[in-house]
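For reference, the structure I am asking about is given below.
Shown here: the complex without one of its protein chains, the others still in place.
Chains: A and B, in written order; residue numbering restarts at 1 for each.
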Amino acid sequence: MPLRTEKTYSKVAYLGILGALTIVLSIMENAIMPALPFMPPGAKPGLSNIVVMFAASTLGLQETLLIVVFKSLFVLITRGGSAFLMSISGGLLSSLTALILIRMDMKNISLIGISVAAAVVHNIGQLLMSALLTHTLMLLDYLPLLMIFGVVSGVITGVIVSLVIPAVSQVQTHKYFGGVYGEKSK
Amino acid sequence: MSNVFIKHNKRILLFTAETAILALTMLLLSSCSIKSESAGSSAFLMGTVVSEKIYGKSGAEGEKILEEIEESISDCENKISWRISSSDTAVLNESGTADVTGSEELWETVCRLYRDTGGSFDVTVGKLTTLWNIGTEDARIPSESEIKEALKYVDGSQLTFNTDEGMVNAATGQFIDLGAVGKGYACDRAREVLKENGVEGACIAVGGSVLCYGTHDGKNTYSVGVRDPEGSVNDCLAVITVSECVVSTSGDYEHVLKQDGNKYHHIIDTKTGYPVQTDLAGVTVISSSGLLSDALSTACFSLGENDGRKLLDKYGAEGIFVYHDKTISFTDGINIKLQGEYHEKTD
Partner (left out) sequence: MKKLIKTGDMILIVFILAISLGLLLIRLPARADTRNVYAEILVDGEVAYEIDLSRLSEERIIRLGSCTICAGHEGVEFIESDCPDQICVQSGQLSRPGDMAACVPNKTMIRIVGSEEMDAVTY
């Protein structure tokens, strides 16, 4: 069997699109931050997680992690080392959480619940990393607030992903590579 | 389109709204805090303002306890103040002997402190303090001869306490003034009232001596401000966090006589007869005993930091030494936050 098939190249392109999408959302997120002064430093609406959640539920482990790392590398280039560390700690923890939960395929939890869990874990992960970097525990004071924002952004992200997936599942390329959450077999 | 959208997604929207409301409610609730029931009062006793705040009791019961506290402080004054003719001290000053049953601990401690401070702390200094009268309308600068004369009677070794009989004796002509320990001692008496009544917590200030007791509002510590010698009544140079204890301060700023461009404070040096000459502006002592905290603060002020620290160590107390140059030095067991221009002494 040849190592590279048409499918492989298509998949690379597909993932490339998703990666670019993540980055665009990330940029947008940062751009609207000034309009949200009530958020604690470092907290983000989590728009880029839409793509991560999408990948976690329709593609697989490798693809999801790839997107997370890709986003974090972008952060590294544009915002520096500490932002990179925060992005990757939050990103890895939350995507792994999402992937595990999706694997578990629980009857009572929908994508929204998983999204909330992932968002909260994302914020906690980032907060822990920032505490580590600044060598203080003071920032942990934000924990409750960030958890609440995690719930809110998780719900929003979850809703959007839930709406997007059925729509996208009609698209040829998507059908080629992935399924829909709830239907996909391990 | 939008109606269809809403209809199909009613559940989601409802749910999102629920979540948002819940989240907001919690944000609002987060501005609440735990508070105990409490009662407070203030009175003018022992020649100063006494203010009490007790926790865990309120209403009529609280009022009753506050009254009891004020009574105990008043009783204490009646027992030890030389200004009250029926007090033990007045009797002692008048006749050279007195039955001090009920306050044995007080006399035993002042005698011990006289020895431990090498005479710097000496309640027979009353002969001098009543000469200067700093802090009253009769404040004046005595003449050298008056001071010399008075010094003859300032001799704590002549003050003896007989444990068995509960009697105190002094030499003829001596004058005892317990002003250096009175307020702290009153705090100890107040504490007894608190214990008897099962009060949860309290913060009682007898003049500048502050008694902290028990717990309040879910915390077992109190914040006590250390007044800035140069500031006004509410300006503090530091705030200390303490659990149960009594905090007392002795300084050169509370009672002062200003004359001819000089300042004369009320802590008289038992050796020279003049106000203690020192770089210190004040000494604050924290101890589990009110009597000790008050006495030690005066003693340390007279002794200075080096000997003062040794004394504190001996009595298991903590202290803060505040200097005129706005530097501060304090013992290790204190949780203190300095404010303003005051900073820690470095040498």
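Convention: contacts are C-beta pairs under 8 Å (C-beta built on N, C-alpha and C of every residue); 3 or more make two chains touch, one makes a residue touch a chain.
Since this is a predicted model, take the numbers as computed values, not measurements.
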item: Touching the absent chain when the full complex is considered, from A:Pro45, A:Gly90, A:Gly125 or A:Gly150; value: A:Gly150
item: Of A:Met86, A:Leu99 or A:Ile156, the one touching the omitted chain in the full complex; value: A:Met86
item: Hidden partner chain, touching residue among B:Thr249, B:Thr270 or B:Ser302; value: B:Thr249
item: Subunit B residues touching the omitted chain (full complex); value: 8-9, 11-12, 15, 19, 22-23, 26, 29-35, 51, 53, 203, 205, 207-210, 212, 216-217, 222-227, 233-234, 236, 239, 247-249, 251, 253-254, 282, 284, 337-341
item: Subunit A, residues in touch with the chain not shown (by the definition above); value: 30, 33-34, 37, 40-42, 78-83, 86, 106-113, 116-117, 120, 130, 133-136, 138-139, 141-145, 147-148, 150-151, 155, 159, 162
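Here is the rule we go by: only the chains that are shown with their structure count from here on.
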item: Centroid distance [mean C-alpha coordinates] between subunit B and subunit A, Å; value: 59
